[in-house]
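In this view, the complex is presented without one of its protein chains, the others remaining in place.
The letters A and B name the chains in turn, as written, and every chain counts its residues from 1.
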Amino acid sequence: MRLFSKILQVGLATEPLPPTSHEVVRLLHEVDDRARRLFGRALAIREVDAGSCNGCELEITGLTSPVYDSERFGVHFVASPRHADLLLVTGPVTRNMAVPLVKTYEATPAPKLVVAVGDCSRTCGVFKGGYGVAGSVDQFVPVDAFVDGCPPEPAAILRGILAAVGRR
Amino acid sequence: MRSLFALMLAGYALGAAAAVLRPGGRGGRGLVAAGAVLGGAAGLALALQVLLTGTPFVLEAPAVLSIADGLLFRIDRLGALFLGLVGFLAVPCGLYGAAYSEGYEGRASLRLLGALLNLFLLTMSLVPCAGNVLTFLFMWEGMSLTSYFLVLTETDEPETVLAGGWYLAMTHAGLALALAAFLLMATSSASTTFGDLRAAAPALSPSARNAVFLLALLGFGSKAGIMPLHVWLPRAHPAAPSHVSALMSGVMIKMGVYGLLRVGLDLLGGGPTWWGALLIGLGALSAVIGVLYALMEHDLKRLLAYHSVENIGIIFIGIGAGLMFQSFGLPALATLGMVAGLYHTINHACFKGLLFLGAGSVAHALGTRNMEEMGGLIKRMPRTALFFLVGACAISALPPLNGFASEWLVFQALLGGSAIPQPEVAVVMPLAVAMLALASGLAAACFVKAFGITFLAIPRSARAEQAHEAPRSMQAGMAMLAIACVALGLLPFAVAPILGSTLAGLGRVTPAAIELTRSLPLQVPGASGQMSPPLLALGLVVLLALLPLGLRLLGAERRGRVGDTWGCGRIGQTPRMEYTATAFAEPLRRVFAELYRPTRDLSIDFHPASKYFVQSIAYRSEIHPWIERLLYNWPLRGIRRAAVWVRRLQAGSLHLYLFYLTLAFLVLLTMARWWR
Partner (left out) sequence: MVAIIGFALGVSQAALALLLAPGLVGLVRWLKARLQNRRGAPAWQPYLELAKLFRKEVVVSSNASWVFRAAPFIVFASTVAVALLVPILLVPLPFDGVGDLLVVVYLLLLGTFFLSLAGLDPGSAFGGMGASRAMTVAALAEPTVALAIFALALSAGSTNLGQIVARTMSGPAAVSPGHLLAFLALFIVTLAETGRLPIDNPATHLELTMIHEAMVLEYSGRYLALIEWAASLKLLIFFSLLSNLFVPWGVAAGLTAGALTLAVASLLVKLVILAAVVAVLETRIAKLRLFRVPELLSVSFVLALLAVTSSFLLR
């Protein structure tokens, strides 16, 4: 019962989503009209860690917390890429994860989007030139949006996802 | 009718003769199959004629074996039902055997296989036709012996010989007990015809009647395969050729049910409540334990054999419920229970025959019965897979197939238990309901495993990869049974009245007419429920047909593509990454670990330099049916000890043996003189 009294005490913890600057979210091309119509209100995301340090993952887990609550935008995470519409890729693509990343992309049914999170996914960040790193994410799968930051804030990540499906 | 009887005998004789004279080659095998099919069809026609018209068929041959009243054939409706069952299964199995026995060319004697198959069918057909004790036991023994030799077809396997030994011992023990039951009944009767035994039965004392019933239960129950007398079933049925297994599992064990019905219901005319309760108890036990052991098997045919134990349990539950209701003077519910049991008898013959034929096709194509080496066969043997799927759905009691129709009837019979006035007795019914439901749920789980591991996913061995579809005649046999499964499921309102009529005039059961209209409503006091399989099937078909239309209306995307199985992005997929049969059954194995008591042997080899580096791990786990060991070890030991003691009499001296002969002769002469 203490659980329920605590729930009542805390109330609604969700905060309105703060705006993010344009430099953090980079859309690579115009949002496809079909994707906007299809994914605008219901989006399933499959997160793929292609070799990150897990800093971005920690921020991504914050997305489903009560404060940021991605679910209120119709965004939820799924376990299988077959169920997914959008791949959320983090980290530089390491050599071992190159083929699995491509396989995940191929397993996702069309239409699909890719949002790459973190500086590492675009420029390989601090891991650039390392022997285990094969390249940035856009060298393996077509990316629709980059979210810069090391790590980016959950609000920025959410803004990036929403921008990829054409929601402001 | 006489001509049909003669045709039946002629058909089987022709098949046997063809086997002896010209066993090999396509023509020979075809003739053997034609004989079996002809005999089966004639038997089925004769049975239908007796069932539909109600006039019994009588044939006397007092000259044959006149020392024991001669042979007498009298087919009444109950006998006709079981005769029809033999013919019904003989046709597809005979047809199947034509191509299947090709696999035995060079490995076993086709002469024996063909001849014995026809003799087996002949004697098995004549068991329900018997009108006196001699005929019955003579044909019974013939059926047992021919099937024993058929089980031994593949003598190069050591376990086959062992299986044959178990089978022979248990069937003869059963014969002895059945003989004792008949003899006990015959003490107060004029002759040994069934008519006279029936007339003399009321004169027996209650303890004599109980003794007869128990002897008949043990004797016929061992043939039927009820627990704990089932031990020969999982050994003998997998060893036999597949069409013989289908006949043994589909029809021969039903002869045990026939014997019990004939003695318990017809000749004795029913009995006290504990008879029915005992049958229900044994049936429920067999059903649950049979299916639990079936779940752990990965030999496809042994799995099916254990399922036969389960289904015999269900049949016994139905018949036991019928007997129980009869003892309380509830004729309508009694008929319901009996009809449910008989219906399940026919249905089980149908789908178990189909499943064994399917398993036989798989074994024929792959050369192994081990499920762990199969997989992906649905793409290589599509029609066999489809027929096996129909059989699997039927045995899992999925509507609208036949397994569901008869299990529904058994449930309804048990649900009528609320009409029993004594609550302490009536509590047997809900327990039986619970165990029946558990057995049927576990059976569904087992057949998801059996069909899924055998036919779906990727082949687990090279043999599975190179499998080929079964020949046309084998497919035809399976197709016949698959169609019959569907038909029996959709038309219970046609079958049930016929079954009800078989009970007319048997003992004291008055078959109150089970109200049957197009939708099978049962207006039985205390147990009324309604179900209409044809409308259900129609509804399902209509919905399935409407779905693609509905999808198109919704504007669903129609594109699709083929990709790799999702495996978390792993590179490549080998058969070792699939689920295995053992893995599939593992949760249930854990849940019922107390019953199974699996042995576990784990040995880890460490690197000599350090115990933190493992060189190899060997894990071995086995499940032995410990009930068997508990119940059979001490009689076997006792028999062995007795045999060792008796061996002392075999001193090897010819003079001693002559002395024994003379002594026995003198004793017999004295006895004959004394008893005159």
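Criterion: contacts are C-beta pairs under 8 Å (C-beta built on N, C-alpha and C of every residue); 3 or more make two chains touch, one makes a residue touch a chain.
A quick note: this is a predicted structure, and the numbers were derived from the prediction, not measured.
Chemist: Determine which one of B:D69, B:E469 or B:E578 touches the chain that has been left out.
Modeler: The missing chain is touched by B:E578.
Chemist: Write down which of B:L21, B:A203, B:A434 or B:A651 is the residue touching the left-out chain.
Modeler: B:A434
Chemist: Out of B:A61, B:A203 or B:L547, which residue would touch the omitted chain in the full complex?
Modeler: Here the residue in touch with the unshown chain is B:L547.
Chemist: Of B:R26, B:R107 or B:R590, which sits in contact with the chain we cannot see?
Modeler: Considering the complete complex, B:R590 is the one touching the chain left out.
Chemist: Footprint of the hidden chain on subunit B, which residues?
Modeler: 375-376, 378-379, 389, 393, 396-399, 404, 408, 411-412, 415, 418, 423, 426-427, 429-430, 433-438, 440-442, 444-445, 447-449, 451-453, 455-458, 519, 521, 526-532, 535-536, 539-540, 543-544, 547-548, 551, 554-557, 559-567, 573, 575, 577-579, 583-588, 590-591
Chemist: Name, in rising order, the residues on subunit A that touch the hidden chain in the full complex.
Modeler: Listed in rising order, the touching residues are 3-4, 7, 10-14, 38-39, 41-42, 44, 65-66, 69, 71-72, 74, 76-80, 82-83, 85, 107-111.
The rule we apply is simple: only the chains that are shown with their structure count from here on.
Chemist: Quick check: in the complex, which residue numbers of subunit A touch subunit B?
Modeler: Counting only subunit A, the residues touching subunit B are 80-82, 97, 99-101, 103-104, 106-107, 110.
Chemist: Using the touch definition up top, name the residues of subunit B that touch subunit A in the complex.
Modeler: 559, 563-564, 566, 568-571
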